[in-house]
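The complex appears here without one of its protein chains, the remainder shown in place.
Just so it is clear, A, B and C label the chains in written order, and each chain counts residues from 1 on its own.
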Amino acid sequence: MKMLINVPETVVDDALRGIAVAHPELVVDVGSRVVVRRDAPVAGKVGLVSGGGSGHEPLHCGFVGVGMLDAACPGEVFTSPVPDQMVRAAAAVDSGAGVLFLVKNYTGDVLNFQMAAELAEDEGVRVESVLVNDDVAVTDSLHTAGRRGTGATLFVEKIAGAAAEEGASLDRVAELARRVVESSRSFGVALGACTTPAKGSPMFDLPAGELELGVGIHGEPGRERRPMMTAREIADYAVDAVLADLNPRQPVLVLVNGMGGTPLLELYGFGAEVHRVLGERGVPVARTLVGNYVTSLDMAGCSVTLCQADEELLRLWDAPVQTPGLRWGR
Amino acid sequence: MKMLINVPETVVDDALRGIAVAHPELVVDVGSRVVVRRDAPVAGKVGLVSGGGSGHEPLHCGFVGVGMLDAACPGEVFTSPVPDQMVRAAAAVDSGAGVLFLVKNYTGDVLNFQMAAELAEDEGVRVESVLVNDDVAVTDSLHTAGRRGTGATLFVEKIAGAAAEEGASLDRVAELARRVVESSRSFGVALGACTTPAKGSPMFDLPAGELELGVGIHGEPGRERRPMMTAREIADYAVDAVLADLNPRQPVLVLVNGMGGTPLLELYGFGAEVHRVLGERGVPVARTLVGNYVTSLDMAGCSVTLCQADEELLRLWDAPVQTPGLRWGR
Amino acid sequence: MSETALDAGFFLRWMTVAAASVDREAARLTDLDSAIGDADHGSNLQRGFAAVVKVLEAEPPQTPGAVLTTAGRQLISTVGGASGPLYGTLLRRTGKALGEAASVTADELRAALRSGVDAVAQLGGSAPGDATMLDALDPAVEALAASFAAAAEAAGQGAEATVPLQARKGRASYLGERSIGHQDPGATSSALLIAALAEAADQEEAK
Partner (left out) sequence: MSETALDAGFFLRWMTVAAASVDREAARLTDLDSAIGDADHGSNLQRGFAAVVKVLEAEPPQTPGAVLTTAGRQLISTVGGASGPLYGTLLRRTGKALGEAASVTADELRAALRSGVDAVAQLGGSAPGDATMLDALDPAVEALAASFAAAAEAAGQGAEATVPLQARKGRASYLGERSIGHQDPGATSSALLIAALAEAADQEEAK
């Protein structure tokens, strides 16, 4: 598998140097692997910190900026970052109003953020953590690591970010973030596997004419393999999987997310099918976002995330945001 | 090759329906294949119309909005649109101030826009056309169709769009657009071929361990094939190819463009290498944009576009823009 | 050359036969285009000629000239790409040259096709030898002086003669020397178009 890289070992550092030149509004500490908005800490504002393995760009580094994250901590490709990064980020963004860690539910992310929270508190930073776990392909039981955090992370970071920007307290921002988590569910599908620089070959074998249902964003295989389906059938399947676990009584935010390797042309067509199913199921749509936001390197495929949005969440969703990956308003 | 589609025949219509649901600020006429900003025609404003084959998203439909295009005409995948579309678009966006056609230099686009211009003028619309031809991989001689239009299209649409938004006259906007064209050059590289829905298999065979230098954005093979190179080597090659044809005496706008199938993580790393070469060659950089903007379906690879920007071009580049694919300011 | 009068029915048959032939050969045309172009020539013409047949069936024009101008306009409105305006212009200009006569002779058709082909050359800024559709169309018009069959034969040979040529127009020109060794897709579809003309003439004779 050919990649646009120098050597696998420097992929993340190289990307951080690129982010630095493309986004002068961010401070990129390549050595420590922390990306911080340039005006941090913002006086009186709760600091939002997220992070996780690299390979999901624009998540998380591309969501640092006004109205979203204050800092992001990128790990190696598909490997959660180490506590030192989060501790440093927390120190950089804490204005005294406390810091919220937004953590995708993977054992590695959970453990590293947990250690970081302890260390940061030792240094006098007040830290709250919110776990994002939206992927209905994984059952949330005692006998699993629980639902994965995937597309809903974007909703949580955006909405919590807007609240923090407005000056909400740490408890309030954390409560809103938890509400978004509870209101959001996702389902993902792969048409082809991704290739990590370290491995250099596709992470799983997907024969021609088959697709993988219920994939995560780390190139893990899914739970079921089926003969290839049309966009229409995939939309039916994914939306129904989400609705089996989320019964929206309010209009939903819809994220039609590309995994990285699927052309935007196809993704828009898929978005139309998602809207069609939602209409057929009687679910009204408040807002729709289509694009490559929570990716899995060059994986071909898509995911659907729904978030049932009350008026407050909707207002915060619409609030201005200015990051490399998400921008509107003002 | 698996695709997230229903049937190849409806791919463009399906995508247009998706664009309609995702972007209520645009009017999408699926039947006529014209995408227009909702407030068109804007009184006193020159109307900017572009278009071309589909498969390059967000170009062009994703660049319709305040500060950029007034309308876009998407053709079939990699096939230029038909004159009827441009005539309809021109009528929809003409406020009386005239319409500018921004045309990428491909025989099909040139001929269809040319016919459309004649027809629109017959209907009383004043039309000017500007040809974008930035790809240095193709020599511009009597014995070729001339340099292709690729990445510079984004610079032209953005800068001409900003001037039109400010109320510049048709002649003035056209003159600025031509200045951007003259000041811009591109070079593209493919690590893997793309697959069109109609063909269903990769457009050319690229053996493992080789890359294709000097590719366009239609899955055409390039001019030269070489053993695989590192990001560093590719940046050297691409930037030097551009600089052989453009000798910037002013700071440049840099577009580090992904072809669609290359992860953003890798693209940022490549962006860092492009900056390094430019530094080594003594070319100062004014602005850098990294991302998938002028794509070729799922082609793996990238292109580099430089535009030598005087103060006026730079000011217009920085002006507010609000489109699905490019957004900043205000 | 036969002096049979060619009426609107003949021209409708030409278009129908051409549409069927393009439909049958679409995959081959696209394959040729994928080697040196962008893999859409077959589907482009398939879409275009299907639309042509549809409009001609819905409201069959009454004169040879009207059949071709209608067909040409329809190609322009539905094909796109380089081939849409070029084939559209070929048929439109040929049709215009035929005027409003209810039927025309083969010689009149040949003269009209000449002006159609010249219009293609002018619009495309191209000449025979550039490895384009002109390499099939141009010799076909010349050979039409002898017979329809000779025209079809000349068009086929013209298409094959593009193989060793370096493309100088259209997308294939981007390949420079790498375009040598491939048959031009547009020349190939032009050969189909002229072969369809010969087939329509055969059917005419058999009547």
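By definition in this document, contacts are C-beta pairs under 8 Å (C-beta built on N, C-alpha and C of every residue); 3 or more make two chains touch, one makes a residue touch a chain.
What you see is a predicted model; the values in this text were computed from it and never measured.
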Interface partners of the hidden chain - shown chains only, full complex considered: A
Option from A:Phe63, A:Phe78, A:Tyr237 or A:Trp317 whose C-beta touches the chain left out: A:Phe78
Residue touching the undisplayed chain, where the options are A:Gly47, A:Gly108 or A:Gly301: A:Gly108
Absent chain, residues of chain A that touch it: 53, 75-84, 106-108, 111-112, 114-115, 137-138, 143-145, 148, 196, 198-199, 203-204, 216, 218-221, 223
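FYI, only the chains that are shown with their structure count from here on.
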Chain occupying the middle, per Cα centroid: B
Chain pair whose interface holds the most contacting C-beta pairs: A-B
Separation of mean Cα positions, chain C and chain B [Å, integer]: 32
Distance between the centres, which are taken as Cα means, of chain B and chain A, whole angstrom: 29
Touching two or more other chains - residue numbers and ranges from chain C: none
Where chain B touches two or more other chains, by residue: 77
